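I'd like to ask some things about the structure below.
Only a single protein chain was left out; the remaining protein chains are all shown in position.
This part shows subunit A:
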Amino acid sequence: KFRMPTEDNLVPIRLDIETEGQRYKDAFTWNPSDPDSEVVVFAKRTVRDLKLPPQFITQIAQSIQTQLTEFRSYEGQDMYTAEKIVPIKLDLRVNHTLIKDHFLWDLNNYESDPEEFARTFCNDMGIEDPEVGPAVAFAIREQLYEIAIQSVASAREIKISKKGRRGAEHAISSKGGGNALDLMKLFRYNSSVVRKRKEWYVYEPIVDILSNEEVDALEAREDRNTR
């Protein structure tokens, strides 16, 4: 059954609204079991706190609502649940902190907690900016969400293909292992669990603190990219 493969079933919501020359970008996690009235309340609060023009209220509310409904539409559908260890990549910039990381995540562990990971990450890396934690958690969650959606899609395909073909298992393994590692291959008896030294640099977290100019340059580049 579809759900976020994490302990708490929270939806990552991303907002990017532009009205009257003003751009509002934000990303946060939402609890889908909150009533919908909460959406408008949140939108109003945010607009008031950030002193945005009131047109934003409706737009923010709409955006959140759409993403929520999308999430809910997946609920109740089947997820493809095979053993899947997926790589998660972090590549984000929060204020002055640049983070790059790459690690493996177990999709079937429904007790996984991106928030906990983010907290530990910030503590271990000695990150002072308190906004980094939530951003990291959000990035992880977003990717997990994507993967979950894909798994729903693949489950549907498999159902269709199951009806037709016989070599379903073969299809499964090739489909499911699109970006997931095949555990079987990895943990064969003649290979060890310890990662090869030459691969260490791939999986190492990098935390950079940028200066103001670099931040401005990056921001300009991002804006250009999105336009």
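Just so we're on the same page, contacts are C-beta pairs under 8 Å (C-beta built on N, C-alpha and C of every residue); 3 or more make two chains touch, one makes a residue touch a chain; residues count from 1.
The working rule: contacts and distances are computed from a predicted model.
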{"item": "Undisplayed chain, where the name is taken from the UniProt record, one of \"SKP1-like protein 21 isoform X2\", \"SWIRM domain-containing protein\", \"Translation initiation factor eIF2B subunit beta\" or \"LYR motif-containing protein 5\"", "value": "\"SWIRM domain-containing protein\""}
{"item": "Hidden-chain contact residue, picked from the options A:V41, A:L104, A:I160 or A:V202", "value": "A:V41"}
{"item": "Touch criterion as defined above, residue of A:F28, A:Y74 or A:F103 at the omitted chain", "value": "A:F28"}
{"item": "For subunit A, the residues touching the chain missing from this view", "value": "7-8, 10, 20-22, 28-31, 33-34, 38, 41-42, 45-46, 48-51, 53-54, 95-97, 113, 115, 118-119, 128-131, 133-134, 137, 208-214"}
